[in-house]
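The complex is shown incomplete by one protein chain, all other protein chains being positioned as in the whole.
Should a chain be cited, it is by its letter among A and B, assigned in written order, with residues numbered from 1 in that chain.
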Amino acid sequence: MSIDVAERDQASPSGPEPTTKGRHRVLSPPVTGQELVLIGVIAVLWAILAFTTPAFFTPSSIQPLVASVAPIALIGIGMTVVIITGGIDVSVGAAIAVCSVITAKLVLVQAGQSLPVALIISVIVGGLLGLLNGVLIAYGRVHAIIITFGTANIFLWIALKIFNSTTVNNIPDTLAPLGNGAAGRTFGVPNSFVITVVLAAIAWYYLRHTAGGRHFFAIGGDQLAAQLAGVEVRQRILAAYLLTGLLVGLASTFVVAQGSNLGQNVGNGKELAVIAAVVIGGTSITGGRGSVLGTVLGALLVQTVASGVTQLGWRSELSDLFVGIAIIIAVGADLLRERTRRKR
Amino acid sequence: MTVPTLSEPEAPAPDEQAGKRGRERAEPLPARIVRALLTQRIVLLAVLIVLVVIYFMVLGANGYLTAAYDFDYMSAALINAVPLAMLGFAELIVILSGRGGIDLSVGAIVSLAGMIFGFAYGQWGWPLWVAILITAIVGGLLGLVNGILVAYIGFPALIATLATYYAYKSLAVVINNQRPISTRPIQDLYDSTARSVQLPLIGAWVPDVPKGIFLFLLPTMIVVWLLLARTTYGRRVYAIGTNDVAARWSAIGVRATRAGAYMISGLISGLVAVVTVGQFASARPDAGVSGNGMALPAITIAVLGGVAITGGIGRVSGIVLATVLIVWMNAGIRLAFEGNAGPQNQLLALGLLLVFAALLNGFALRRYGGAG
Partner (left out) sequence: MTTASTGDGAGGAPAPPAQDQPSTEEAQTTATREDRTTRLQMTDISKRFGAVRAIRHADMTVDVGRVLAVVGENGAGKSTLIKILSGAVIADTGTISYEGRQVSIRSTSDAMALGIATVYQEPQLFRELTVTENIFMGREIRRGGRIDWAAQTQKVVDLLALLELPPRYATAVVGDLSIAEQQQVSIAKALAGDANILILDEPSAILTDAEIEVLFRVVRRLTDSGVSVIYISHRLDELFRIAHDVLVMRDGRTIGTYPIGELTVRKVVELMVGGILTETKHERELDSEAKPRLELANLGRRGEYHDVNVAVRPGEIVGLFGLVGSGVSEIADSIYGIDHADSGRILLDGRPVSPRSPLHAQRLGIGLLPADRKQQGMFSFQSIMFNISAGHLTLLSKLRLWVDRVRERKIAQDMISRLAVKTPSENQPIGAMSGGNAQKVVLARQLVERPQVLVLAEPTQGVDVGAKEEIHRIINELADAGTAVLVVTSDLPEAIRISDRLQVVRNGTTTVEFGPNATQVDVLAAAAGDVDGQQGRANGSAEGAA
């Protein structure tokens, strides 16, 4: 994007250097410093792993890694928007349980429906759950963390009721195109990942280039000022949680597609993994600032670490340790940057 | 520092106290009761406890329960109150300290400290009291990490404790290669810490009470209450939670006080680790993080107990009553439903209660200017 401008007096010494007459940027750069660092770190990690374990760079290890990124990154899109508005959603783990058990047990096993039907139902269920959160938070005017702690319990109850204390077995492979297997890949790339990237790109565009998208940032920055400026705060907040719910529904189909069994602890702890990905990706937990690209990279980093730990033969739980350290470093770097900036 | 700006009204507020007193006198009894229920959390909790107990007793009398919901049962159920209430105290202190204070890592500290206790008492043969002391100190140090991250470096509490949750959780597993410690001394611990005992003197007329209540819960409760209600440190915690700018201007060491809150939370989690090891007769690496973890119920107890999520408001009595309510409610639900439906419905009840309590807090704040 460029416009023609005539140069004016450079009266003020502050601000970035001007570009030459004629072309110049109208938006902040699409990739932030934090994201570049993440890309660098991931690249370095991959290089190290490729070096130390030759098996790493084979399709049989890259493909599952990339496929495992998909559900976390997908839900992360919604969580990014939620956190940008200054909220949070700790119920997504339980919501995954609800959507996946309904899809697996009711739609596939019992009713034997087809993939499109399963997809639609899962997304709708997820959307309803997200809608509940959105209504309570936007109109109930209560802190998001408390409400979603509560709805997490309620969703889990719903899921367990449907599970009826047994693992769901013999799930037909209707959803295979979304899974980890050969049917789930196109040209070697897992479909779930492709879908995730496409949706992430759409979200990225929406957040950057539409008024509605920018309004999320305003709400997180200063909710009152946003309201005074004419932003429809409540509707936007509702939309953020609704979006997250819809994405949970979609991601749940990826989860169901990954096997022929579904255990009752599906989704357990996933909310923390999603939040970790968002935070590592550079989105500020206090709101007003964030990026979907960072979230996808964050999810990729977390899964790379997990995969690397397994490949190196270390205990799988060590990956949690590294996630914790990554969070500290990522947020710490962010804090440092803020502090040097606010010196003015 | 501001001098009057355009955004402030120049006119001072007139004396509102006379008006308020007048209004109070004219309020009819039913409205006064409603207001007490909405603004005094203790009152509401006490009423709910009574209602719940009566409800289940009535159900029992009419044969809907699989076993008797009597005082013996209620007393035995209190074993669950011990770790829950103690972690509730931990969250109380942290949330009281303000600035978005919260501790997601309590469960992970329980796991890690539990393993340390398992080594110290179960494998290295240290005396029990020494082992307990070491475990508490370890918990305190783990909590202090949180405290430094939040108070001195400036991490949001949610992030810092999320990170330490991951770190401590993994260390707990790695430290003993995912194996629990269930050596003989550990197994014997159940008898010495968790079993129910008959109370002296009045024991014949009163149900047996789990030992853990006396060994752990009551001492912790008393210490925490004293700390918050009677010590200078407690005042500082309330001060920084209410307004940490004013606290700074009042010569209160804000950062040290805040870091201390997280350290105390870790210390209490260390004690809970001992309780948990005793209760399960085994030091398990996933003790505090299995299922939904221990942090969520603890935070739920705190919110139910009337703690303001923004800080500065909250009391030990609220935590205790909220714990008793949840424990007896869960106990009743377990009897009212067969098989797995019991634990499942406990989840539902907890979730509904939390949402209800949060909405109530919001409503009371708007209508009456606060709930305490």
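The definition used in the following text is that contacts are C-beta pairs under 8 Å (C-beta built on N, C-alpha and C of every residue); 3 or more make two chains touch, one makes a residue touch a chain.
Remember, it's a predicted structure, so these values are computed and weren't measured experimentally.
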| item | value |
| --- | --- |
| Touching residue (missing chain; options B:Gln40, B:Gln123 or B:Asn243) | B:Asn243 |
| Touch with the omitted chain, as defined above, among A:Ala229, A:Leu312 or A:Leu336 | A:Ala229 |
| Chain not shown, touching residues in chain A | 1-3, 5, 7-12, 14-19, 24-28, 209-211, 214-215, 217-218, 220-222, 225-226, 228-231, 284, 288-289, 341-342, 344 |
| Touch residues of chain B, complete complex, unshown partner | 1-17, 20-21, 230-236, 238-239, 242-243, 245-253, 312-313, 369-370, 372 |
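We take it that only the chains that are shown with their structure count from here on.
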| item | value |
| --- | --- |
| Geometric centre distance via CA averages, chain B-chain A, whole Å | 31 |
| Complex contacts: residues of chain B adjacent to chain A | 102, 149, 153-156, 158-160, 162-171, 173-174, 177-178, 291-293, 296, 299-300, 303, 309, 339-341, 344-345, 347-348, 350-355, 358-359, 361-362, 366 |
| Of chain A, residues touching chain B in the complex | 88, 136, 140-143, 145-147, 149-157, 160-161, 165, 268-269, 272, 275-276, 279, 285-286, 315, 317-321, 323-325, 327-328, 331-332, 335, 339 |
